[in-house]
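With one protein chain removed, the remaining protein chains of the complex are shown where they sit.
Take a look at chain A:
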């Protein structure tokens, strides 16, 4: 069964489109990373999935139902971000108990253990926590709720690096013990790529690509060498990224399209082939121009 299915999903804010004809589907029990630059529409997409926002046109189905104002979707999904709001009258401990009374698959033991591990004071109020502590607490709620669809929107914002690592580890461990669909948005691809199975890359509200992380590692190749030779070898190729190094060298990223021979030929003619990290590839794919920041200063 498909957990999330979008067809030509569009969301209009005023005159600009936050999402533009987005179509994709997410299979169940996968950890998907939603990657994109600032303002690409990640949060908008996730909020539509969680039923917080209306979409303008197209179709979205979560568990085969339209998510907006849907109790079934609400019960089986949880949306975690750092703007989650909890009533100031309840202490952290009471909030966990309340969450437990709502979510049918809630694991109170896990919640308590994580709560103690991150040494929260049970009597403190959510509003008095620091930004990183809020994110950590929200993460505990998100994990312990064990919802079939768990959505983390920039979950690690404000966390220090120790807690971030703990968080990724906790997600992975709990996912292995209790498989479910997890969608995690982030722009720190490097940190999450080991955790993810699939990557959904969006750019300016449109889908850039959606594929398993393993495939993405093989998606492109970096070529560097003398500009003249690079230009010759790569004429007519689909160039993802280009950067000049020094006076007469160039670094180019191109899409691998199976022509292994051509690559070998390039290597023979003195060019250096390198793998492209997923982090960089995502940056290159979503940058608005091919020249990068250098163009501004040239």
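Throughout what follows, a residue touches a chain if its C-beta (ideal position, glycine included) is under 8 Å from a C-beta of that chain, and two chains touch if they have at least 3 such contacts; residues count from 1.
What we mean here is this: contacts and distances are computed from a predicted model.
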*Name the chain not shown, per its UniProt record: "ABC transporter permease", "Serine/threonine-protein kinase RsbT", "Cytochrome P450" or "Cyclodipeptide synthase"?*
"ABC transporter permease"
*May I ask which residue of A:98, A:128 or A:274 touches the chain that does not appear here?*
A:98
*If the hidden chain were put back, which of A:10, A:23 or A:70 would touch it?*
A:70
*Taking the full complex into account, find the residue in A:89, A:176 or A:296 that is in contact with the omitted chain.*
A:89
*Of A:8, A:28 or A:262, which sits in contact with the chain we cannot see?*
A:28
*Where does chain A touch the missing chain, residue by residue?*
1, 3, 28-29, 47, 51-54, 63, 69-72, 74-76, 83-87, 89-90, 94, 98-99, 101-105, 141, 148, 180-181
